[in-house]
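Report on one structure; see the data block that follows.
Of the protein chains in this complex, one is absent; all others appear in place.
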Amino acid sequence: MMDFFTPNVYSYLAVSALMFALGAVGVMTRRNGIVVFMCIELMLNAVNLALITFSRMHNDPAGSILVFFVMCVAAAEAVVGLSIVLAIFRNKLNIDINQVNIFKW
Amino acid sequence: MNSFPFSIAELALSSQYVLPLLILLGAGLLLMLLDAFGAAKFLPWVAGAAFLLSAGVAWTQGAPAGRLAFFGMMETGGIAPIVHAFLCLSGLLTLFFLSDYLDRHDRHISDVYALLVFAVLGMSLMANAHDLIMTFIGLETMSMCLYIFAALFKTELKSNEAGLKYFLLGSFASAFLLYGIALIYGITGTTNFSLLASPERIEIIQSQQTVFYVGAGMLLVGLLFKVSAFPFHFWTPDVYEGTPTPLAGFMATGSKMATFVALGTLMHQLDMFQNTKLLSVVGLASLLTMIYGNIVASRQQNIKRMLAYSSIAHSGYVLLGLCASQSGMEAMLFYMFIYTLMNIGAFGMLGMVEHDYPDTELENWRGMGQKAPLFAVAFSLFLFSLAGIPPLAGFMGKYEIFIAVIREGLLLPAIVGILASIVGVYYYLRVIVVMFFSKSGETSALLPSASRIPLAGAAILVVLVLVLGIFPSLILNPITQALSGLSQATAVLP
Partner (left out) sequence: MVSLESLIVLLPLLGAVIIGLGGLANAAFRKQEGLIGWLASAMVLIPFGIVLTRFFGYQNMPLSFSLFSWMQAGGLDISFSYKLDDLSLPMMLVVTGVGALIHIYSIGYMHKDPGFYKFFAYLNLFIFAMSNLIMADNLVVMFLGWEGVGLCSYLLIGFWYTDMIKAEAAQKAFIVNRIGDFAMLVAMFLIYQMFGTLDFSLINAEAANPVAEAAGNRYFWITLLVFVAATGKSAQIPLFTWLPDAMAGPTPVSALIHAATMVTAGIYLIVRLNPLFLASPEVLMVIVVIAALTSVMAALTAIAQNDIKKVLAYSTVSQLGFMFMALGAGAFTTAIFHVITHAFFKACLFLGSGSVIHAMEHAHAAEDPQDIRTMGNLGKDMKSTSLTFWISTLAIAGIPGLAGFFSKDEILSSLFFNGFENQVYFAVWAVGLFTAILTAFYMTRLAWLTFNGKARYKTGAHIHESAPLMTIPLWILAVLAVLGGYIGLPYLIGHGEFHLFNHWLGDLVVNRDLHHALEEHAVFEYLLLALAFIVSIGTVLFARNLYSKHDLAADDKVKGFFGKFYGVMAGKFFWDELYDTILVRPFAWIGSKLLRPFESDGVDGIVTGAGSAVAGIGEVFRRLQSGLVSNYMVLISGGVLLVLTYLIFG
C-alpha cells in the first residue's frame, strides 16, 4: 500500500535512523578527533530530522522548537570541542584520539 | 493541541517562583562582567553569595508539587526547592577548595566561577524540568561547563585528555538521549510531563510498545551515562583523574544529584516508566555498577582514581534505591546530599595536599598520620563515612537506601549491595592504613595548607558528616515533607 518512491513519514524516519547509525559507526571507527566530532554532529542532525518529521506529523510546534535548541547546543559544543582539540594539537601535534591515553585501568 | 495562552500576569507569577534560577543567571552574568573589569579577587565571594542567596530563597519557597513555571516547563514546588538548595550547596562547598587549589597550581583562571554558577543553573534546570526539552537544555548547559572544567589546565596533557574524553563520550551519550526524546515525542506528540502522564498518552504508548522501548531505552542510557552506571561509566575514572581535584569532586556530586533527580522524576512521576522491564534495566545496571566500581577501586594505587571508582560504586547504591518507588526517592535525595558532603570533603582535602604530595599516589602518602595528624584524621573521617561505618553520615545514607529497597521486597539486590559495600570498606581502609600504620621518617607541620578557607571548608564538612550521622532527621524531615506532597501531583496545567 505504501509507495516506496513517494516520500512519506516513514522514509524521513528511515533516513534519520540511517544517519544516526552511520554517525555512531563513524564515532566508533574513526581516529581523528575532528572527524569523530563531525560524526557526533551527524547523529545530532539525524535527531533533528526525526524531530522535524514528528513535529510535522503531529502538527505540533514543540518538535521544531526543540530542533532550534539542538542546533544551539551543537554550536556551543563545537566551540568547546574544537578548542579542546586545538589544545591537544598544540601539546601533541596530532589529534589521534587513541594516542591520548595517559589514564587507563 | 496544547497551546499556552500568553499572559503577563502568568509570567510575573512564574518569575517569582523561578527567582532562585534568575539569581544564579544574574550572578553568572555579573561574574563575567566583573572578570572583564578586572575585579577577579572578588569573584569567589560573589559566586558564594549568589549560591547562598539562591539556596536561601529556594528554601523559603516550599510548596506542594505541581506549581509549574515557564508555561509548564519547570516544576517549582515539591522537591524542586530542596533540590535546588542542595545543588547550590554543592557549588558553594566546591568554592571553599577551588580558589586555593588554583592559586597553588599558579593558574588564575577566573572564568571558572561564572562557569560554576552556570553549571549549577543547568543542573537545577535539568533536575526540576517538567518537560523533556528542559531536561535536555539543562543537561547540556551543565555538561558544557563540566567539559570546560575537565580541560581547564589547557597546557597540561592530562587535563587535555580528560577534556577530550569527557567531551567526546558525553556528546555521544547526549545524542542517544536526544534520539530517545525524539522517539517519545514521535509517538506521543508531546514532551510535557503532565501530558505524558495523561491516560490517552499511556494508551498510545501501549499500542506502540517497540518504539517506546527504543525511545525510553535511549533516554535511560543518556541519563545512566551521566551518573556513570556500568557499562556507561568508562569516562569517569579517566576524566576525574585529569580534572582539577575540587572540580572533580563537584562533578561527582552535583551533576550526579541532578541527573538522579531527573531520572527519579521520570521513573516515579510518569506511569509509562513504571515498567518492569525498564525497572529491571536500572536494577541490573545498579548491581553491576556497584560490583564493578567497588572491585576495581580496590586495585587502584592512586587515591584520586580510587575515589573516582568509588563514586561509580556509590552511583550503584543510589540507582538501587531509585528502583524502590517513592521511599527510594527520599533515600536517594538523602544519600546524594550526604554523598555531596563527604565526597566534596574527600576530593577537596585531596586537592589541598596535591601540590606537596604530587600525583595523589597512595605510595606518597605513607606516614601522613604522623606528618599531618589533624589532616589525616579528618580525611579518614570522610573515608570512613564513604565506607558506611556508623555512626557517620554515610552509614545513615546506606541504611536509608537498603531499608527502602528491602521494604519493596528486593532482598537479594540488597544483599548484593551490602556485600559490595563491604568490599568497599577494604579500599578505603587501605588509604587509612597507609596514612597511619606505615612509617615515614620526618614529622612536620600540623597541617599542610597555609590558606584558611579550605581548612574552614573541611572543618564544616567534618562537623556536618558527624552531626548528620547522629541527627539525620535534620535533613531527612524536610525531604520527607517535600516529597509527601508529590503523590497528588499529577499537575494541573496553567
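Order as written gives the chain letters A and B; numbering starts at 1 within each chain.
To be clear about the criterion, a residue touches a chain if its C-beta (ideal position, glycine included) is under 8 Å from a C-beta of that chain, and two chains touch if they have at least 3 such contacts.
None of the values given here were measured: they were computed from a predicted structure.
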Residue in contact with the excluded chain [from B:176, B:260 or B:317]: B:176
Residue of B:52, B:109, B:195 or B:425 touching the missing chain in the full complex: B:425
Option from B:124, B:327, B:343 or B:360 whose C-beta touches the chain left out: B:327
Option touching the unshown chain, where B:56, B:390 or B:478 are the choices: B:390
Contact set of subunit B toward the excluded chain (per top definition): 164-165, 168-169, 172-173, 176, 210, 213-214, 216-218, 220-221, 225, 231-232, 234-235, 237-238, 277-278, 281, 292, 295-299, 301, 327, 330-331, 362-363, 373-374, 377, 389-391, 396, 399-400, 402-404, 406-407, 409, 411, 414-415, 418-419, 422-423, 425-426, 429-430, 433-434, 436-439, 470-473, 476-477, 480
Positions on subunit A contacted by the hidden chain, ascending: 24, 27-29, 31, 36, 97-98, 100-105
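FYI, only the chains that are shown with their structure count from here on.
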Rounded Å distance between subunit A and subunit B, as computed from the means of their C-alpha atoms: 27
Sites on subunit A touched by subunit B in the complex: 13, 20, 23-24, 27, 33, 36-37, 40, 43-44, 46-47, 50-51, 53-54, 57-58, 60, 62-63, 65-66, 69-70, 73, 76-77, 80-81, 83-85, 87-88, 90-92, 97, 100-105
Residue ranges of subunit B in contact with subunit A within the complex: 1-2, 133, 136-137, 140, 144, 147-148, 151, 154-155, 157-158, 160-165, 167-168, 171-172, 174-175, 178-179, 181-183, 185-186, 189-191, 237-238, 241-242, 299, 305
